[in-house]
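Subset of chains shown; positions unchanged.
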Amino acid sequence: MSGNTFGKIFQLTSFGESHGLAIGGVIDGCPAGINLDLDSIQLELNRRKPGQSAIVTQRKESDEVIFYSGIFEGKTTGTPIGFAIHNTNQKSNDYSHIKDSYRPSHADYVYDEKYGIRDYRGGGRSSARETASRVVAGAIAKQFLAKVSINAYVSGVGPLQLEMDPSEIDLSKIEMNPVRCPDLKMAAKMEKYIKQIRKEGDTVGGIITCIIKNAPLGLGEPVFEKLHSEIGKAMLSINAVKGFEYGSGFSGTHTKGSEHNDLFNTDGSTQTNRSGGIQGGISNGMDIYFRVAFKPVATIMQNQETINTNGEKVNMQGKGRHDPCVVPRAVPIVEAMTALVLADFLLIKRTNKL
Amino acid sequence: MSGNTFGKIFQLTSFGESHGLAIGGVIDGCPAGINLDLDSIQLELNRRKPGQSAIVTQRKESDEVIFYSGIFEGKTTGTPIGFAIHNTNQKSNDYSHIKDSYRPSHADYVYDEKYGIRDYRGGGRSSARETASRVVAGAIAKQFLAKVSINAYVSGVGPLQLEMDPSEIDLSKIEMNPVRCPDLKMAAKMEKYIKQIRKEGDTVGGIITCIIKNAPLGLGEPVFEKLHSEIGKAMLSINAVKGFEYGSGFSGTHTKGSEHNDLFNTDGSTQTNRSGGIQGGISNGMDIYFRVAFKPVATIMQNQETINTNGEKVNMQGKGRHDPCVVPRAVPIVEAMTALVLADFLLIKRTNKL
């Protein structure tokens, strides 16, 4: 009810504040018998980790996950997988300036109003640090989904846009550059742009595209829990996300039906894929692709006017080490949430027929 | 699990195929003691009804709702509200041509693959007729939310785009024209364009914008069930929707943090509203607004090549009476789904504090 659990069968329940003792979660409903590669889970965490390149926040966080249960002799046992990531970077004195003030376009104010109390240390529960737990669960979901490939990449940074058909991307290039853009020339431009923005003490938004290959036909439930409704919800639950579109998306609204319809090949595949691999909410076996919009990070290194908890005007300047652009580090989060949705629907699909 | 229930406390469970005996649903968790105005529920249904104007499908469906339970002496009793809308327009012979063939960009093919069986009469469960049940439930949710105003309107039809700040729209003009566009000049252009598209036997996509005023602060749960994640999911669950954005949306990705942040007034309101009334997933008391992208209707009155259930190429032409553009009739559906999300979060909010 409080929205800290994601999924229906393959479920992640997440806990933790950015500057508490630990963040972590419980993965329940993961089928028994998966040979878990723990290194590849840590690898996914490292893709999200601060300090991984010159264009992301330089905070030091080791982000090592400890598993408490649910894994035995290298395999999942079907029982819940409890895990924690200890917060080694607890400098609560860094945050004294936000104890009594509300950062603009952050959740501080609404938390105070909603709960009457707020863990003001570094954003508390509203910090994107929480997404590390999602990456852990998503990494396990990926191993369950072994045959399905899920790849996200940066397709927009501020005004710089990558215009390429997602199905024609060379996915091997994504991890070759710190921006995670598969076009290396564009990646270089984006990197340069982000560095400039950072110098200005500013931040910038961006877009992540995700493409899923080899997803089985039949994922998604036809009415309220369409495959794209759940992927959309998953994406919109990531910090800073402002929009989601799949297949032809917003630009498809300009087209006519005669242009937009995907005609069938005799094997049931389609000649075009404006549907984005989903028809009537159900995967049709074609590539699934979608785009996710991220706003610029709200914490900027410039002076801003804001209010304190007494409703008085005060001045505030971002402190600490923050991301000038969130999308490079959000790529593994987009993949993780996608994996959670697909793992869940793959299990639900087992119950569809007699 | 099968995704025919929406909501956590204020819940709609929906049933029904387009050409079965009836569609309907059960609304559970509606608080006791609401004085229901049944006429205004029927009014909402009429806004969605076929045949209401020259630019929508001319099918005849009376769409009269019967309530079976949960209402006593004009008030909700706290027990589940069962209801049905009988299908008076069952002409199953109309649909013989799609029994053995798969309409392009429809759900026919994936249903057969997923379930091994498909009610082929007029789209069956995948028909947008199902949304009538949502409108009934949404109309009741609206009455529960009496103080909150929820207004959707058409802001795009094919290439025609209304560029207006949602907070400055004259909402009283929406229902003054068959397109449901609040700018009457633009509405006339859109109407003309839709008529032309229809003449071509074609269809066109569009965009609906929705604005919520007077929503209480504190709606939405901060992690997986953010207010905008649930609204996004709700919108993406509507037939033909391809995208969702709120606040600054996709265009916000081009901006810098220093441009995008909403600075506070001393009363906690904000000077700008790029956040779209939601910060950290929680409503902040400002207007909430979002945009929803609808693809062109897949059924066109032109000849299309497709395949039959044996995987052989066949020709198909749309029959019957279909919408050339879905957005005018989708306006009440967008409002209904929005109302369901808000009603649910309003009840959940009651459980936040000691």
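So that you can tell them apart, the chains are marked A and B in the order they are listed, and the count of residues begins at 1 in each.
Basically, contacts are C-beta pairs under 8 Å (C-beta built on N, C-alpha and C of every residue); 3 or more make two chains touch, one makes a residue touch a chain.
Since we're looking at a predicted model, the values are computed, not measured.
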Whole-assembly copy number, given 2 chains displayed: 4
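One rule holds for everything that comes next: only the chains that are shown with their structure count from here on.
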Chain A to chain B touching residues, read off their complex: 1-6, 8-9, 14, 102, 104-107, 109-111, 113-116, 125-126, 130, 156, 158-159, 197, 200, 202-207, 217-218, 221-226, 228-230, 232-234, 236-237, 239, 242-250, 252-268, 270, 274-276, 279-284, 291, 293-300, 302, 304-307, 311-313, 348-349, 351-353
